[in-house]
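Before any comments, here is the structure.
For this depiction, one protein chain was excluded, whereas all remaining protein chains were kept in their positions.
Our next item is subunit A:
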Amino acid sequence: MPSNTRSNQAHYVAPIDETPLVAIDSVKADGKPTNLWTDAWRDVRKRPMFWISSALILLIVIVALFPALFTSVDPRYCQLSLSNQGPGDGSVLGYNRQGCDIYSRIIYGTSTSLSVGLIVTFLVASLGIFFGALAGFYGGWVDAVLSRLGDIFFSIPYILAAVVIMSVLSQYASVWTISLAIGIFAWPATARVLRAEILRVKNADFVMAATAVGVTRLRILIRHVLPNSIAPVIVITTISLASAIVAEATLSFLGVGLPSSTMSWGNDISQAQVDLRTNPQTLILPSIALSVTVLSFIMLGEVARDALDPKARAQR
């Protein structure tokens, strides 16, 4: 025994019944199977922000699909005699300069904003995932070409690009063209995020194991790499839906968006500029509708980000 040991440091053994041995590496297999998605769902369920934003989004979708459920006033029936009149007399929020019912116009404008948001998001996600996945997974010259292409698009602010495109195509202005004009320049951000994520995932051992089994490259990309890199894309897509709605409003506000005959929040805000001093609610009310919608999607995006990032989850 080393001389350095003191008398009260003698060999101590814990009572065995206090520290019972568990079988080495025993399998715990109770409860439901869990993975990233089930864990994320379990996490998300507990967050009030998720329920608030989902309820708002659900409401917005219902309004967009069935506007007639919420108002019986025709938004196109405008009487100049009612110009800038306040609420009351069968009108919830009053009338704008043209004498149109503000509430009814907000309700009917919802579908425009939402459609632009969804179409742009679909476009951005599909282009971004396609180019990002190819660039990240195949690397080499494919990556070089696609990444430079993305850089070119990225270097032009998409609002500016959309303004230019929409001014040229002003006679074809519609929900589809405006979505295309926004989406075509907005995808590089998604592509970059996915590319970076794929670069990380493709070096994982499970990819090597699949290669060693003889799984084809394309199948590895679709089966193994993409599902493991898609989480940040979901987050960025949810948030980009919000910015697409803002972009549409911006373009309409600048007068290069949707034709004034199309009902949209952007158009309403644009037309209300002149009345800002005298009759501010004509501008503020559609702006609130816009803000609430945008905020709902951003909130959902944040909830998704927290839930899909296990590290962020552990820190909360």
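Annotations
Definition applied: a residue touches a chain if its C-beta (ideal position, glycine included) is under 8 Å from a C-beta of that chain, and two chains touch if they have at least 3 such contacts; residues count from 1.
Here, contacts and distances are computed from a predicted model.
According to UniProt, the chain absent from the figure is "ABC transporter ATP-binding protein", selected among "Electron transfer flavoprotein beta subunit", "Dihydroxyacetone kinase subunit DhaK", "Thiolase family protein" or "ABC transporter ATP-binding protein". Remark: the omitted chain is touched by one listed residue; of A:S54, A:S83, A:S167 or A:N228 this is A:N228. Although one chain is not shown, part of subunit A still touches it, namely residues 1-6, 8-14, 16, 18-19, 21-22, 24-25, 27-29, 33-37, 39, 204-206, 208-215, 223-224, 227-228, 314-315.
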